[in-house]
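What follows is a structure written as structure tokens; I'll ask about it next.
Removed from the display is one protein chain of the complex; every other protein chain stays in position.
Our next item is chain A:
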């Protein structure tokens, strides 16, 4: 078949881009396919026609159902020919057409005959074709032959059967699983690729049996796996086993690490790289474990093959995110890659350097990047911008040169995504580095003077409105903003009006000038611009230099704490049922619905920059406070004093995972139980926690809030509230039982049955302890703080802590008991020291500041003595601290 296919009419214009398929047309080729029906088959001619049909399919041409059936039946006739070449094309054609179930029956007998042929090539190919087109019932008929083929001495046949097995496992796993003996035998094959395919199939057959996989890996890592591909597979399985064994390398040597490390010395590059990558991806990998992997990757960096350089630099880039230090040894090689022909490699090298670089190398690096930026595509530039942003956050002192760099590239040509990345970065820098604020805002102002993207302009104007008034000279921004009102489209004009109004509201001295500008906007030809201007003019006062009323500020610019989705639903309902009554915004539920899992994954990437809700949720405390204030029953409890870290109430990997967060209010305690249902076949409803507070006498239950519905893998919270004496650090022990109605769920449809069964689940106990009433609040200068407090409030006493393992252990025990913030790094005990002083600071419930000075001493028999000195704003609190220590 190496001869050229010739179409007569093409020959004439051979010089002009000759193609044997020029002018080919589906209808004509389908006509030609009639030769398949000739009584005297011309194998060459038939092969050519099949090639033409395949060419058409390959070019994206489709056959109608009728045409496909027609071609399929014609092709089946060709099984009469004994020409191997033609038969190969027939196989290919059948796979391409993928006949329907009722048509398959026509060819099965021919293919089964080929499967048992003497010719290996027939056997191998017939297996692959047959397995591609048959269903379960037919499969049981040929199963016997497939099992034989798996252990066939011809490697091509064995591989064909094994690979087909991998595909069939997706559709008919119960049949393929019966072949594991044969597959196991094939794993021992001397043929490299058979071993690879057998290993892949065996692993998939057993993938749900962790023990079996672990055994498989243990035995194979000791033996010799011949094929590099199989070796790569084994490395992947090994890392999976390591991951699931969850052994912490800090304490014990990681199992199988030696095997991975040994693979770094394999002769095949693909194995070396796979092993190096596997090591870098180990969880909690130590520097000692990383070093050999980084060494081989470093060698790859100077390889002549771009693929190796790319693979190495990409992996090192990932490592640099978590372990920048070990990667610094590659910096010199990295720097030479900045000029790599392949821009992907260069970009990865730069971003890696930005991650590993130290403060002194920043300026030099920036110079190199400036040259580099002009000749790469936007997508690479975005990566670089993001890397520069994180570098700047790491070295805030270098903000000047980095900010300059960003503003320079902001002026250059670029698409929306690139510009947005730069603006986002500047915004984040302004937010996190106070010194960078003024220069950053001016850069943004200059940018909107000449910005073609409405979205970016409005976002910057909004940001300017929030930040500009707080600067030392807000008036200088007014000009930039008002220019927008004159020159831009309606959307930008409207947001410029809002920004102006914000300046007017926040900066009283600017108010008269802002009013003049706003009045001019009343003649704008756009509704929204006029409306906004009117609103602001009527609410912000009379235009004189007076302070804007706080209520007005809150109304105009306050945060909008109603979830938008809830508002949307309520508004829709309101419109559907027209009423005389005006819409009442307080009727919107404030409860945030827990998002379905899929959605959460999509939003998993934390929005940054302008898109992020301004003040970003900085701490868990903010988030808790928001959740709690959204629940009307708890709104009257006042301000949240402290939320504890979650305490697990269930063992890992049980049916239901529950942990509790203790929220302390002045005279109430709210327990927030975070529940997760880990059983896909169950839906839990009316989930509550029944709390037995008999060992917590001072507490009395005031309310609970159940979870209405707890579907699989979607965490939700139930709350129990207790009243306690005001301002008193009441302590006690609580035992808990999870109570719920369980409904069976059909996992294929996701629908739950109607009838449920009541059930209970025992949870572990937890305690409210004294430390729950003390907030960790650090002070920067303990000595000053200590001396500024009334010496009268000081209470000093000495305690014997008994025999302790070490001084460190004793110090930590006291810190945990008090739940206070160690200051000036005094929680660290220098090794072998006989004495130690630890400084703690915190805020006691009722907003009482407390400082503690602890002096420890340890004697030869490991007995620890402690002197405790407390000062606080309230003498009683000093006594309380002593009581806590005395009773702890």
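Observations on the model:
Just so it is clear, a contact is a pair of C-beta atoms (placed from the backbone, for glycine too) under 8 Å apart; a residue touches a chain by one contact, two chains touch by 3 or more; residues count from 1.
Convention: contacts and distances are computed from a predicted model.
Not every chain of the complex appears here, and the one that does not is recorded in UniProt as "Coatomer subunit zeta", selected from "EF-hand domain-containing protein", "Coatomer subunit zeta", "Phospholipid-transporting ATPase" or "Phenylalanine--tRNA ligase alpha subunit".
Across the entire complex, the residue among A:69, A:108, A:148 or A:204 in touch with the chain not shown is A:204. For the chain missing from the display, the contacting residue among A:136, A:173 or A:306 is A:306, taking the whole complex into account. The hidden chain makes contact, of the residues A:237, A:641, A:699 or A:761, with A:237. Residues touching the missing chain, restricted to chain A, are 1-6, 8, 11-12, 18-21, 44, 47, 50-51, 54-55, 58-60, 62, 82-85, 87-89, 92, 95, 119, 121, 128, 132, 156, 159-160, 163-164, 166-167, 170, 193, 196-197, 200, 203-204, 229, 232-233, 236-237, 240, 269-270, 273-274, 277, 304-308, 310-311, 314, 341-342, 344 (touch as defined at the top).
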